[in-house]
Each structure stands twice: as C-alpha cells, then as structure tokens.
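Would you mind keeping the following structure in view while I ask a few things?
Of the protein chains in this complex, all but one are displayed in their positions.
Entry: subunit A
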Amino acid sequence: MESVSFPPQSSIAICGGTHGNEMTGVYLVREMQKHKVDKIGSVSISTVLSNPRAVDVCRRYTETDLNRCFTDALLSSPITDSTPYEVRRAQELNAQLGPKGSEKAVDMLIDLHNTTANMGLCLIFYTADYLPLQIFKYIQNKMSSVPVRAMQLDIPLSDAYSLDSLGKHSFSIEVGPQPNGVLRADIFNIVKEAVDHTIAWLQEFNSGSTFEAGEVEAFTVVKSVDYPRDPVTGEISAAIHPQLQDNDFKLLKPGDPIFLSFTGETVKHEGEELYPLFVNECAYYEKKIAFHLAQKRTFKLPSIHMKKD
C-alpha cells in the first residue's frame, strides 16, 4: 500500500462528561481546565465538559442521551420550547467543535467514556479511518498493562449519532469496568496515559514522522441481544450468566451460557460464533441491550505521514 498523507492535525478537542456520571472524563477535563491546558507543542487543545447539567446532578443525562443527539437530522432540527436540553446542547457543541462534516470542524475529537462492562481500554471508531487506527496501533504497543482493543461501528456519517462524529478524525476512549458515579484511580491513570500517548502521537505526526504500515484487529458490532423479559410487565427475568459476566471480547460459541434466569434456568447462545461487548452495561438496560455481538476483522493500514504544503 502506498503511504497516505493527511493535513497537520493542529486542533483537537478532548471531551468529558458527555455522560454526566462517567467520572474519569469529567475529572480529567476538569484537571486540564484547572491547569489551563490549551496547547501542547503543535497541537491546540479545547477541553470541553460536554453535558454540564448532567455532570452537576451526576446522571447520564437530564432529558435525553446527549451521545445520541448528533445525527444530521437532530443537528438540524428546529429548536422550540419543548426541545430537550441535550438536543440544544448538541447543536451548541456542533457550532463550537464542528460543524459536522465541514472544513471548519476540529481535526480530532476524543470523547472520554466509562462503562460498567469489563471492556478494558477500548477505542471506538465509525469508519476505518487510518489516522485513529494508527493511533490505536501506537497506544496498543505502548500500553501493556491493560488490554487495548478497538470497536468499529459500521454507520454512515449522516447517521452517526455520537459526539465524536463532529471531528474530522475522531474516536471515543471507553474504559471499564467502573461504576457510574465512581472515580477509580487505576482507570483514571489508564485514560490519562491513553490521552497522553495520543497527544504524543499527534506531535510526532505534525513534525513529519511516518508511521509504518501494519495490521490491526478491530471488533465490528453486528447485532445486540436483549435480556429475557416478562411478556406482561417488560421487567427482566434473567441476569447475565456468571460465565459471560466480565468476559467481554471472549469468543462466544453456540451452546455457551448467556443468561441465568431468576428461577435457575440457563439460556444459551445460538447462532454463529461472535464476540460479546458491553456485557452488562448499566445504561443499556433501558436501551434493551444486555450485550452487543461483534465480528473480529483485520484492517490493513498503509503507512501515513503529514501532507506538506
């Protein structure tokens, strides 16, 4: 593959508190703001507390999930008195960091999240964008104390619903397990290190380095599985099976247990072998998702370097 060039990555945004109870991003952004971090070498940095109202009450959101408000449709919807806070906020953030899909948008937007699932350190991308994938490869090589993985959402930009879709080359950093409303030092240190490595990579990129070609594995979500529920009340009637709990990214084969009902029955996985992700994420109960299932894919990366004018 020929080496691919990209313009200098000179403006980035680091966002935390997109979900107000995911504490690592909240505190990391606050720390950066306290220390007035706005430029590191060649990279100018905006630090943004995405959902300040949700952060204030330590809830995921106040009216609707902010991280689902960035579709083209919602970003262009007219604002009325009944428009939920998060839809308005999404449009503000789009004006500040976007507009989505335009030349004016930040080069890179890194959105910091936590999950109650045992996902380790996981970078989440929309498309097979070589820049974030090279950063992923770089972080994976640098950080050996924690599993580092990548998840890809196969969705066109217009339907892309999350905050990171505002930037030209973006990704989310999702780290768990951490309960909502809790700040763990080990998780904080992992996220801080990942952010530091990202900024270091950008410096190297902007100074003209070439990043070698290679291959990375990423997990592409193909479907989601809901909890077994009572047909009348809709209440869940089983919990994630102990053999699946905390085993995100471990291949699930047909016949493997996935749920254990409150009356002791085991529900087993049927269908193809797939990788479970976001197993028992708190926020997904209301979205009717017990876990996602993904295929593992290999992405070939060309070498990349900065485009010189």
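Just so it is clear, a residue touches a chain if its C-beta (ideal position, glycine included) is under 8 Å from a C-beta of that chain, and two chains touch if they have at least 3 such contacts; residues count from 1.
Following the convention adopted for this analysis, contacts and distances are computed from a predicted model.
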| item | value |
| --- | --- |
| Chain not present in the shown complex, as UniProt names it (candidates "Adenylate kinase 8", "Aspartoacylase", "CASP-like protein" or "NAD-dependent epimerase/dehydratase domain-containing protein") | "Aspartoacylase" |
| Selected residue (touches chain absent from view) among A:L183, A:A200 or A:A213 | A:L183 |
| Residue of A:T116, A:S165 or A:N247 touching the missing chain in the full complex | A:T116 |
| Touch list for subunit A against the chain that is not drawn | 27, 30-31, 58-59, 116, 177-186, 188-189, 235-236, 239-242, 245, 260, 262, 280, 282-283, 285 |
